[in-house]
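Every protein chain but one is kept in place in this view of the complex.
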């Protein structure tokens, strides 16, 4: 067993999505304890470009929450803060963690409380984390925005099917979220004074299983226009895509998945040359692509109705020749 | 060709799900004819904990039907009985079988009839069986409960990606079923005197593609509370998950899929370390996990709305230290 108290420690400042905090792809030292901190924020949230709002629940203020990156064998030590100003109890379940409901049983924090969760990163891959405070609160908190991804890299980095190293120049944290905004009898989206008031209507809408919005990074247009992703010709980009609740099928218009870990585990041989890949609801996968040509690329959920009508479209601007 | 009349025979008594009849993981002898018997039961069936009922159609009285286990090279010999007391004609289509519509063309039995189907188990894996009596009867019988799994083990048992043996201490038969219970104008679930009376309303509800209930083993709560699955720390459990109609994405909260045959064929290398796996509608897959810690684990369809609101949640109680 590890003597965790003797291990080196590193404090990491998380970056807001679609960006990811600085990290080594190949670990230069021994396993360490990596310290993260996230503050839960409940807030009024616009989901589209037409003023439709909901009461979002967020890790650190963003949908998805920030991505954490560690190496296999490291310990994750997360401080989770639920400020007094929030209304609801929350927690965190890491799919990467083992036992205790993924940490959910150890991290329930009421408004005004905080807690520390520590677990060993034993399986390399991209894994979802999300809030799971029991019963109907689970799907409600998740579709209200409370999910994100941890990426656990092999200590010696990513590899192709022959064991040759794969490296990326950029990594993007893309979280897809399905919102279920209730409508009134005229078909207009309803608003609620408080998050608690929205509960019963939202649950009823959720039971129909058809979202009103399917968006990347919390909002239709969060990754287009001024907020488009950027890369350069010749660069290799890792697209990490999480969906904590509902299946999706990312596709890069004009590009491909050169190497795809569809279910996210880096212990599996990556698939080559995919046109479209499949992210199971409740998982995060990763796709590596080297841009060969300049221009605008669209990155979409290739249910094209969900992409265009419900919002699941991002753009990648690729500079160069 | 095999001389089937000369082969050894074994009669197996099927076990009700989530349990599975006793069987060898590695075959100790030559191929044999394995005899099974199932009686079709149409019955009034409660699908949730609120008294909602439908007219279920079942193999041997359970949803899913009991799991059959044989080895590659064995012959399956099933006696299928449709008692006089039933209203409807039924049959059985084995995805593991070849030709004759998977056996469906050879097994149509009206109430009061029975038949015997024999086929050779040529492909190792977990395969769905289901009723398929033609036209609208096919989806109707399936979503009314008539499906199950046969597991065809390699004669020398399960293996990892290097050919090393994999063994399990327990195996669970988990069948996920989507029910489409019609509602009246007040949103209350309707009841029907006879199964035939429910047909046209059910088909209309089914055409909307949104189930009212998504449950494991026939009923919300069939695998929780007193009926929770049980295991011990250190034990390796094989979760076999079938869904005869609709896609699903099993996830073990607090655990993982150490080895996963997502599409069910044991002729493929298993995936490692999955957070969530994907069962295509009309298939059965298998996931192997060794429990490392005691406690309560939830096994869910990780569309969390389907898990919590529509019913697709099981619990695993793991004893030990």
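The chains carry the letters A and B, assigned in the order they are written, with residues numbered from 1 in each.
What we mean here is this: contacts are C-beta pairs under 8 Å (C-beta built on N, C-alpha and C of every residue); 3 or more make two chains touch, one makes a residue touch a chain.
Just so we're clear, the structure is a prediction, and the values are computed from it rather than from any experiment.
Asker: Quick one: say which of B:128, B:153, B:222 or B:310 touches the chain that got left out.
Answerer: Reading the full complex, the residue touching the unseen chain is B:128.
Asker: For the chain left out of this view, which of A:4, A:26, A:110 or A:296 touches it?
Answerer: A:296
Asker: With respect to the chain omitted from the figure, which of A:4, A:26, A:110 or A:304 is a touching residue?
Answerer: A:304
Asker: Which one touches the absent chain: B:18, B:31, B:102 or B:311?
Answerer: Only one of B:18, B:31, B:102 or B:311 touches the chain omitted from view, namely B:102.
Asker: Against the chain that's been left off, what residues of chain B make contact? List them.
Answerer: Against the left-out chain, chain B lists 93, 95-102, 104-105, 123-125, 127-128, 132, 135-136, 138-139, 142-143, 203, 206-210, 244-247, 263-265, 267-268, 278, 280-284.
Asker: Determine and list the chain A residues touching the chain excluded from the picture.
Answerer: 210, 247, 249, 251, 253-256, 271-278, 292-298, 302-310
Going forward, only the chains that are shown with their structure count from here on.
Asker: What is the size of the turn, to the nearest 5°, that moves the C-alpha atoms of chain A onto the matching ones in chain B?
Answerer: It works out to 120 degrees.
Asker: Averaged over CA atoms, how far is the centre of chain A from the centre of chain B? Could you give it in whole Å?
Answerer: 33
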